Every structure is written in C-alpha cells, then in structure tokens.
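Missing here is one protein chain; the remaining ones are kept as they sit in the complex.
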C-alpha cells in the first residue's frame, strides 16, 4: 500500500472508516508558519457529512486534534500529526455486504488483493479517508496563500446532465461557492443541480458530475518537465480521489477537436513578465506553470452504493439480489468533493513550490 | 527536474533533441528475461518520424544500442542502459525562435524556470524524448506479455471532429492498428481522419485528437489503493506525454452524466473468479484492477508549432509576428502517440506488477 | 525534514518529546499478520525509561494504542498508526536551556536550521523519538520471525573501557540479554559495566559504549547491490539513532588491518546451499546476504547532557557556565539502545525482504 503523497511536502493518511480513528501526518511543512487547529477544523467542516439534505446523514463531527509539529500556534518544521476520532462508527449497517460485494465498489478488489476486508464500511476505500486529505491540504493551502498569495477555488460545474456556464474567467471565491448547498456559484444552475440530486434520492439512485478548479497567482516555473509535469501530478492527485473517473486541463478534451491556430495562446506583456491573451493551456506549458490561472476539471462517477435493488453475484459467484436498505452514503459526491479537490491541488502545488526552490528560479 | 518514472520498475530518460544522443536507463527489470535490441528497435520503428506523408519528414533512424544490463540475449537484473544517437540534429532551423517563444510551447516556461534554453529544438520538451519512453516501455511490455500474457493495444479514436466508433470491446491487435497510417483500426474513420490531417497540412495548421487504450489479461489485484490507484498512476503517466490534455478511464467523463443504476457493473461468475457483465469501470475498482480489460482515453491538443503566422510577443514583451517556415513537426501527433501511450501503460503495469508481488496475492 | 524510513515497508514517526503525543505510521505491512497491541507494548517496555537505577527516572509508561490497520488481531494491509501519549512532559526542567545551547546536543543546529525550537526538551532530537522506532520495529520483527524465522538479538558489548568477550558465535537470546540491567549477556562484564555507569552517575558525568547485533536465519539474497547494499542501509539505519557515532559489519574496522588471506571466508557445503567456514564478512557479500548470520556493531557516544558544569557559550556567543541540575537523562544510553538497534535492524530487513520478493529469487 502506498499511503503517502508528495516528495518534499508529503501527506500520509491512515485509518479505517469504522476503526478507532483516522488521521494524517504532514511532513516537510516549513517551520514558523502560523497554524491553529481551528484553521484545519474550518476546512474539515466544509467536507463534513450532514451539511444539507443532499448529503449523507452520518453525523460525524470530524473534530481534529494536533498531536505534534505545532507549538504556540507556530509550526516547528517537524511532522504535523493530526487525528480525527471516529465518533459514529456503525458496523451493523454493513453486515449484509459480507456475502455480496457491492457493484462498482472496492469490496471485491480489496478482498482479492488483501484476502481480508475491514469488517464494515469501506475501510480505506471509504470517502471518509478524504477528511485526512482535506486536513493536510488545509496546511498546504495556508502555506501557499501566505507565501505566494495562491488562491485555490473549486466548484461543481455539472451534476448529471445539468451544466453550469463556464465561470473559470470570473473571480469566484470560496464564499461564493458555499452559498449554495450543491457548491455551484451560478444560482440558476445550482437550483437545477439540487433538483437532479433530489430526484436521485427519491429514486434510491445516485448521480455523477464534474468539479472545476482554478488556482490563481501560481508563480511561473512550478512543475517538473518530463514525468512530473504540473498537470501530470495534478492528474495523479485528482484521479486518486474516490469516484474520480476523468481529468483534463485547460481546453482539455475539447482541445482534441481543435486546430492549432484556434487553440494556441498568444503571448502579451503583462507586468514585468509575459502572459497570454487566452488561457486554453490552463496555466501550464511544457508541464511548467506559466503565470496564468491553473484551470482543470475532474469528472466523478455516480456513487456506487445505491438503494435500488441490484442483480449481481456473491463472492462465490452465485447470482444474488443486493438491496441496501440502510447505510449512509451521499447520492451525489460532488458538493463534498469540492474541498477534496482543493486540498489535493494545494498538496500538489505545495510540493511543486518546494521542488522549484531547488532547481528553478521562481523564488 | 525529475526524469525518472516508477518505483520498482523505473525508467530514467535523458537527452536533448539536438544534442549528441538521447537515451534511457531501465532499472528493476527482473533477471533472465529474453531481450534483444531488435525487440526495442521494432517498437521504436513504430514511433519513428517519417513513416508516412502525415508525419514530420525528420528522417531520424532512431537506431538503439544497449550499453548494459543484457548479455547473450538475457537480462542480468542490472540496469539496462540504451542510447539512440541524434543523427539528424539541425539547429539552424530554430534560430528565429531565440527571440520569440512559440505560443503554447514550452520555450517560455523553460526559459523562466532554468534561465537557459537548449540552443535549438525543444530540448527535453521535444517529442523526441518520447522515443526513450517507447524503448523503456518495450522492455516492460515484453515482461508483461511473457509473465502474465498482458496485451496492451492503443489506437486513434478521434482526430479533430472525426470520431471512430467504440471499438473497446473488439479484439483489436496492434497489427490491425498499424494497417492504416493514422493508426485507427476502423477503415472508414481512418480515411476521414487522414483527410482531416491532410487539410491541416494544406492550411499550415495542426489538429488534435484522442487515443484509446485497452490492456487485456491484467490480473486482479494490481494498483495501490488510496494515492497510487491504478488509474491515478496511469493518469500521471499519460498526462506526462507531451501535448496530452485529458485522461479518463472506463465511462470516464460520460460517467459524470449517468445515474448509479446505469453506471454500476454487476458481478457474474467468470471462470474461477468474479467478472462483471459490463465494464463501465474500465477494469479498475477502488484503484485496483478487477480482471476486466483496462480501458482509458488520452486527449491530445493540436501541435503547438504551426506554419500559419501568429501575432504574439518576443521574450521582451514586444508584439511580434511569428512565422515558422521550416522545422519538422507533425501536424497531428496522434498516429505517433499510439506507441507512446502503449509504452507508458506498460511502464505503469510493470511497476504495479512488481509492487503487487509484495503486498497482494495476485501472483 | 524526512521522518520516513524504508521504501516498501515504511516507518513514519512523529511527535515532540514534550508535546501531546508521539507516534508512528507503519505502511507496507502485509495483510493477515497476527498482531496485538500487547506485542508492541512488550517491545516498548524493554526501551522504557526507569527500568533500573542506571537509567533516567522519567517515569513514562509509554502505553501504546493502535488507531488503524489492525482488526480482530489481524493486519488489514492498510497503514498501522499507533500513538503513545506523553504522560510525563515536564517543560519546566529545561527553561535554562533557552539561553545556552547544550554542548554536543542538537539545540544549536536545530535553532539554526529551523529558526525555532520546541519549547523544552529535545523535541524531535530527544531519545524519546526512538520509542516509535521500537514500536514500528516490533511489527517488522514479528513479520520476519513468522515468515522466515529471522532472529534479531543485540546486546551491549562495551561500556566505556569495559569490553565483553566476543559472543557473536554464541546462541544468545533476548532473554539472556535482559538478565542483566546493562543488557550484556556476559555476567562478569555486565557487572563491570554497571560499575562504570555507576561511577559516571556519581561523577555527574556520562559514558559511551558499543552495541553488537546478530541477525540469524536471514535468507540468501536480501540487499540491493550498488547503492542499497544490505550493510549500507543498515549503516544508514543505525547511524540515524541518536548518539550513534560508528558502524561496522563483520570484521569491520579490524578488517582494515588484515590481509586478504586472513580475512576471506572460504565456502563449504551447508545443507542445500553454500555456507562459509568463517564469518568475517558478517553475513553479507557484495551487499547481499549470504545466509550466514548478519553481524554488526554500533558505537554510541557518551550522553551529551551531563550534570557537571560546562564552560560554553550562549546563543549570542557570550561565555557562559552551563550547569544542568535537573532533567532526566540516562548517564549511558547503551542498555536502552539495545532494543532500538534491534528495531532498526528489523525495519531494514523487512524492507529488504519485500524488495527481494520482486527482483530476486530468495522466496
């Protein structure tokens, strides 16, 4: 297993969804950064279940506690360990799953790989693991904001067949995003998205969607060319989020349908550096940030766990009807995926920032 | 810079497009694998420029030579170094570029990051670097085929607005793909794609497209859950290919528009294990291979270097008209991207195979 | 900072000596290994302070708690997180140190590197950090014992100028070692060592020594030639223990004084494999284990913190007399270093075992 992300600014996460606790160790965070538990708590509260009628009623408080690395509100340069106790583990809900692996879930592959499954819930495959990413990402985010003024903002741009208009050029802030329970800053779209999710709930079904993310004020020169291109590491980070199924940057998949003359971004003087007139490159050229906003999208599949009956098979291969009555799952992961996408983006950028300190001249 | 890919089966590449040579070191390849230079040469010949009227006329022979790691046709378990001399370096072609960074190319970001540029050509950002990936990938591919019967086949599924039908369920082989100069196994689509590329050539323009890749016979249990999910590492690998802009797996971006009941893959007995009736998951669940074929797509943007005049700026920020008369660039990277996608897939799977040897029970 | 050790079987430690807790995350441990908190506790109890009149009276109970990775007494293949609360933090003892860096201690270099110091005690430089190594090493040790029958036994072979006879060829067990409070299995030497430590206590001084370690039943083929030779990684591991100043393997420094004909180990048939008549190589040839017992030594300096007055300087460079009245430090780290050396050896061997699973044929 590989539960660590990053090379210099690293996040290690641990914990089963129904065990004693989940937690994380952030290593490589510079010393003397102002950091309080409350900063992390605020980030966790945005990801917490039970925020609205659209999310799982599992009422975890997700209260974070620092075990190390911070003293009197300042980081020490030592590893920052944090834990979140599992207040609301409820193994009973999952008993039926012992015989029947949930379709399109990780039950079967974990069982085959490890020969053992966490007694209940998704274990490490549970979306609950992402709370630790949000906590670690919050630390990266604070470093990026304080040192470089980097702003990372993500929002829901599609739910099912409901698409919001392109807002990547607008100065969207997190508070704009949080104004709607679906986390789409376009009010009309948000309402239609909420409707789509409500329908999925009524149907005992689930629905997918897309998160769009913009990172502003990223200095020129972050990203390692060749294998660790900025957008390649972002793709890795984003595709590691549970339920992520697609990633693209800038014009992305649409670029595949374009001609070079329609896609290329012309240079123009901006301040002391060059900028580009358009941003179809999504802020990255040759794998290195070019000073324009980073823009990328992450596609999420509909939640695998649904209440509708499914004709599938037991672990032994016998046909079986799976009907999950209880259990606490979001019918649509999108609203809560927003802070997770932001967190993973922050972790990537923090690592790239430290790496750039060595090789490049961006600092 | 980070010029190494992989954790146990690693590829390190080196070389500027117009320097003395390019090359690679493959480390972690098991001992006593049958391997000849001719195997690698065959793979390189599929990526080589000048194969058809649709690709750059740069006539590199790309002749590979082993320096180490292989003796009497067998690997020694030691690092396999290989070099490809740059027979056809032609720095003169690029002189104009010293003043004007090419739009949507890596010229500007490299210059800002390193303060120095390879005197000509794209240096490390050149597509020429991918020859080393193809060479390294060929070694991984041979290991995967011999030990597990893994078959990796990619093809061009879109060029510009021309889309081939979905062939992921068909038993396409590499020879089927190579039958057309655009590397699309659907004859009718291939002809229309060739037309689209010809038009781009006539216009002095370029065009993007999509590669689809299928990996068959991947055992259950490859991929590390959490951060190094199989599809996350594949995304990293694919997005590190020059001009890649998007990646998705299984139903991918389309999954975002679906309901769970329409997306979930039901289990069914297949041989001694479980399989799935459909394969919208693209062969991976919870980040671990499930025994079904891996299916993913990679979107490529149109080539940034075009002959059409471009109104852009010099490094100093002065408006300038860039008109590239000469230079050797493919108007469409797609046909030659096919073996690169296959090579990166092989490198990911080889690494995951070795990692699975430790933790899992897939072997 | 780099708080992770290992490539496949990894240990990450965290925690300041006087913060809320210390702890560790072990990643890469195979699934379905029998593991109980009591196993770890037993290992920790061997390292715990306050075991005898020769060690610091700091009365930490070092009670370990698993947070993840183990369920119903079996590992899940997921990261095993464990915490040890700091019951007995006592910042007041260290106040004087704020002005005067302790000679030959990490105070000064930490302050210069990080610009901040943990308010009291040694922070990460405290020997307390090694409790986490012992906990992580205990997990590695259990895996090694169960899967390969590996036995790791270390003991104190010198304290100051008192040397025990060479016991590396004797079948010493941990219980033999633990019979004496100095952890030397030779009774006569143990008594003289205890005397040397008592004298150091009376003098307000400290004393160094040497730990010898033997690892039996290590299969042939562990260790990666070239940079990650088995003894090179062992050296790395051992020299990372606080106060370690020297490492040698087999005949070690004495080999430097020998001729080849006197040093070489002749081969002889042993069971189905070859063994060697003598073991001056210490069980490793060309960086790879040869099936003979691994034998190495670790030299420890005398504890830097002493009660005797020291004429040194303040952080500002002013001459100062440092007299540490209180504080809880062992006058000799050797007895408690024994389980730490064993733990680090177990971590190295566990990692090498997993690495060998890929490349070699030792399993």
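Details
Letters A, B and C name the chains as they come in the text, with residue numbers starting at 1 for each one.
What we mean here is this: a contact is a pair of C-beta atoms (placed from the backbone, for glycine too) under 8 Å apart; a residue touches a chain by one contact, two chains touch by 3 or more.
If you're wondering where the values come from, they're calculated on a predicted model, not measured in any experiment.
Across the entire complex, the residue among C:29, C:82, C:139 or C:210 in touch with the chain not shown is C:210. Touching the chain that is not shown, out of B:21, B:201 or B:254: B:21 (per the contact rule at the top).
Seen across the whole complex, the unshown chain contacts subunit B at 1-4, 10, 12-16, 19-23, 25, 27-28, 31-32, 65-69, 71-72, 74, 76-81, 83, 113-119, 123-124.
Touch with the hidden chain on the side of subunit C covers residues 1-5, 13, 101, 103-110, 112-115, 124-125, 129, 158, 160-161, 200, 203, 205-210, 220-221, 223-229, 231-240, 242, 244-253, 255-269, 273-274, 276, 280-282, 284-290, 299-306, 308, 310-313, 315, 317-319, 355-356, 359-362.
Operating definition for what follows: only the chains that are shown with their structure count from here on.
Of all chains, B has its CA centroid at the greatest distance from the CA centroid of subunit C. Innermost chain of the displayed assembly, by C-alpha centre distance to the whole-protein C-alpha centre, is A. Centre-to-centre separation between subunit B and subunit C, using Cα means, comes to 46 Å. Averaging C-alpha coordinates per chain places the centre of subunit A 39 Å away from that of subunit C.
For this pair, subunit A with subunit B, the centres built from the Cα atoms lie 26 Å apart. Multi-chain contact residues of subunit C, defined as those touching 2 or more other chains: 28, 31, 77.
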